[in-house]
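Here the complex is missing one protein chain, while the rest keep their positions.
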Amino acid sequence: MKIGFIGLGHMGAAMAKNLILAGHYVTLFNRTSGRSRALVQLGGHEAPDIAGACHGEAVITMLADDVAVADSVLEKDGVIANLPQGAIHISMSTISVALSRRLAQAHRQAGQRYIAATVMGRPDMAASAKLFILAAGDAAAIDFCQPLFDALGQKTSNIGPEPSAANLVKLTGNFLQAAVIEALGEAVALVGKAGIDRHAYVELLTSTVFTAPAYKIFGPLIAEDKFEPAAFAAPLGYKDIRLTLAEAENLRVPMPVAGLLHDRFLRLFAQGGQELDWSAIGGLATQDAGARQVSATSSMSSAN
Amino acid sequence: MKIGFIGLGHMGAAMAKNLILAGHYVTLFNRTSGRSRALVQLGGHEAPDIAGACHGEAVITMLADDVAVADSVLEKDGVIANLPQGAIHISMSTISVALSRRLAQAHRQAGQRYIAATVMGRPDMAASAKLFILAAGDAAAIDFCQPLFDALGQKTSNIGPEPSAANLVKLTGNFLQAAVIEALGEAVALVGKAGIDRHAYVELLTSTVFTAPAYKIFGPLIAEDKFEPAAFAAPLGYKDIRLTLAEAENLRVPMPVAGLLHDRFLRLFAQGGQELDWSAIGGLATQDAGARQVSATSSMSSAN
Amino acid sequence: MKIGFIGLGHMGAAMAKNLILAGHYVTLFNRTSGRSRALVQLGGHEAPDIAGACHGEAVITMLADDVAVADSVLEKDGVIANLPQGAIHISMSTISVALSRRLAQAHRQAGQRYIAATVMGRPDMAASAKLFILAAGDAAAIDFCQPLFDALGQKTSNIGPEPSAANLVKLTGNFLQAAVIEALGEAVALVGKAGIDRHAYVELLTSTVFTAPAYKIFGPLIAEDKFEPAAFAAPLGYKDIRLTLAEAENLRVPMPVAGLLHDRFLRLFAQGGQELDWSAIGGLATQDAGARQVSATSSMSSAN
Partner (left out) sequence: MKIGFIGLGHMGAAMAKNLILAGHYVTLFNRTSGRSRALVQLGGHEAPDIAGACHGEAVITMLADDVAVADSVLEKDGVIANLPQGAIHISMSTISVALSRRLAQAHRQAGQRYIAATVMGRPDMAASAKLFILAAGDAAAIDFCQPLFDALGQKTSNIGPEPSAANLVKLTGNFLQAAVIEALGEAVALVGKAGIDRHAYVELLTSTVFTAPAYKIFGPLIAEDKFEPAAFAAPLGYKDIRLTLAEAENLRVPMPVAGLLHDRFLRLFAQGGQELDWSAIGGLATQDAGARQVSATSSMSSAN
């Protein structure tokens, strides 16, 4: 397929590469220049502006947040102004439900098609084309884009006809991960202060019944109180909790754990933790316990 | 080995059976009679009282709570009064850190050995000898009991020399599971009220990145708002959160999510939910949202 | 003084009346017509539009929320467009810190003066000119307006030169009142379920050490579980908690009680409680306790 790709951050660059390698004709645009070079060498094409990335059957946006997406899509010289009638905008960024609805309406009015296709998975999964893709919108449009999704991920789930549902599912996925971070943070604070080896504790959990990636990824970081460099920066995690809460507020759904996570992020930022990984909120329970990694009085071993 | 086994509830009966099938000489005792019959047919031996179960090299207790364990161990005619010098009491019940410490001291004074060996896994895992065993206490005693653990589980983790550490690790494991229940409850309440199919949502989560058993077991129950019959009754889950909080209080470790879970259980009980599965606390967020399973306006399908 | 007065709701009408009775020349405007009649009979003058209320030395706005204030002030044909250079806009509505800042800037650019003068007190205090006035902005402008404040309230506090500070202080005042509602709700739920007479309990509190108006006003409502008619509607209380949290978020200040109050309002609305008094959130603890006004088993009396 002939497509455009806007947004070449950690995730976007890895995804664009896989699309090029799968044989698609990909025209790239990134607001900050210089990010396309390696991709052009692999066969990608560079566009000087957004308009230049809007000449194909579809254009993908993979940008940081609502502001970046609104700027690139809704402003003059943006995607809406340049995409041909009938072409598809595939919005893959983690954005708010409200913005996704605005985009859907704007594309409809412009005679264009719009689907949301959010992704679960970290940059390494993007690189190995192992993302999980959550697609929502017109079924025919999703089907049409399936070859693209096949180049990006291991599985595509169709969330239904309302595009913003894919955004909400993605946001709640990050909420669930942050909830794991907080709960692990509390548990590790407790066992650590009890004199149990924190690393061995996490190893035990993740090798028995807490086998999901979130436990394996965040557990060791929390055990070690080591939150840099950031794989997913705290402000991004905070953004997703805020957007989850925004929709919860809109729909009148009290979410006390989400509220707690929101406050944890505020506190982290008040302490100057903007540069840390989002799992740093999992270190606050240890801080509250007045304990920074109590030296372990016991060690663990396993027999099976 | 020649051992005693006290406590033949759902978990205990399944575990005793595996010990018998593994060739150990097992003398059984249960306060309520009639539970041993099937096990005797498999080769077990029935004791008329606790003393009768204390003639071997070790005695296992697998009882409901602190009260049952204290009654069976510390009272006159209990394990302390009957176990030979040097024999081992293997405490496998989910009890408080404080009681585990008291037991350790009482056995030490009586010249007996004491280890805590708590288990992770539900009755089906007990039945198939797939439990995860968390053993703590004197290393030689644990080694000596390894053949028993091998008959019961797929893996034994040695938590160190302080027996009560195994109790605390077990309690925090249940705390982490309850935290999954609450977070899932909030997420499902939100997406459900947004018109997304709750079952499809849970299916999507558990087939992508939320692959740990807790998500797979509790997710469908929450999606369906179906919390009976109870696999693990709410009062038992509540007990474990209370015991976690008791040790958190003792060690001065604030655990806000645990506090929230505690209040969720109180509210469930105030509503008459004592008979429900503990995952019923995951239904309260939907109740707060004023929504009981909003009929879905979208359905999901997957391509991979 | 010759002034305009925009916004004749419960509070505004009572305040405008006192300004007229104090001898000021007051030109009135309300978006919904018919509210000025009684005030005109007392000596007020009616304006056909906002411009008509902007001919004096100052214009007061006393409107429901950010949207109403932004519409009346910032839109074309609004206050900014019509107020003479050097005249003063006295913003007395409970609005966000952010909007107050925008207004200050817009007036500065238009060569007009702007002060915020928020009020504490319910309609009966407005009627009896007993409001507490929190004024912030240019000191000379506040001094100039003091005769107006004297006609409206029993005391004016000068919060300093930054107008939005008066808005923040007002918002936190309502937060503190809502916190009283929640705490009373929890305490009444507990003593009520313990069989203590709820009304006698509240009477005891308010006649001893909980003598502030909030306890005396909300205590009886909570004891009786009677939240209509609304003296201050729940959506208005919710708005103030949201605006408090908005500034807390902006300044990175975690406020867990405010977060709890926010969720209480969401739940109240999810139950259909939009028409109730804001103290209705104080009934949710009793609901959580599964108890609706347990019939009292004891009564109280006092001797002094």
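As written, the chains take the letters A, B and C, and residue 1 is the first residue of each chain.
Convention: contacts are C-beta pairs under 8 Å (C-beta built on N, C-alpha and C of every residue); 3 or more make two chains touch, one makes a residue touch a chain.
As the structure is a computational prediction, the values presented were derived from the model and not from experiment.
Enquirer: Would you mind spotting which of C:88, C:165, C:221 or C:234 touches the chain that isn't drawn?
Expert: Answer from the full complex: C:165 touches the omitted chain.
Enquirer: Determine which one of C:196, C:221, C:234 or C:268 touches the chain that has been left out.
Expert: Missing-chain contact among the listed residues: C:196.
Enquirer: Based on the whole complex, identify which of C:25, C:144, C:210 or C:232 touches the chain you can't see.
Expert: Checking each option in C:25, C:144, C:210 or C:232, the one touching the absent chain turns out to be C:210.
Enquirer: Among C:151, C:184 or C:280, single out the residue that touches the unshown chain.
Expert: C:184
Enquirer: If the hidden chain were put back, which residues of subunit A would touch it?
Expert: Answer for subunit A: residues 263, 266-267, 270-272, 288-291 touch the chain left out.
Enquirer: Just checking the interface: what residues of subunit C touch the absent partner chain?
Expert: 97, 120-121, 132, 134, 136, 146, 149, 154-162, 165, 168-169, 172-173, 175-177, 179-180, 182-184, 186-187, 189-191, 193-197, 200-201, 204-205, 207-215, 244, 247-248, 251-258, 260, 285, 288-291, 297-304
Enquirer: Tell me where the left-out chain touches subunit B, residue by residue.
Expert: Spelled out for subunit B, the touching residues are 248-249, 252-256, 259-260, 262-264, 266-267, 269-270.
Here, only the chains that are shown with their structure count from here on.
Enquirer: Applying the touch definition from the top, give me the chains sitting in contact with each of subunit B and subunit C.
Expert: Expected: A.
Enquirer: Could you classify the subunit A-subunit C contact as same or different, where same means more than half of all interface residue numbers appear on both copies?
Expert: same
Enquirer: Kindly work out which chain lies most centrally, taking the average of its C-alpha atoms as its position.
Expert: Per-chain C-alpha centroids ranked by distance to the global centroid put A first.
Enquirer: Between subunit B and subunit C, what is the gap in Å from one C-alpha centre to the other?
Expert: 52
Enquirer: Could you grab the centroid distance between subunit A and subunit B? Build each centroid from C-alpha atoms only and quote it in angstrom.
Expert: Spacing between the chain centres: roughly 35 Å.
Enquirer: Give the residues of subunit A touching no fewer than two other chains, as numbers and ranges.
Expert: 248, 252-256, 260
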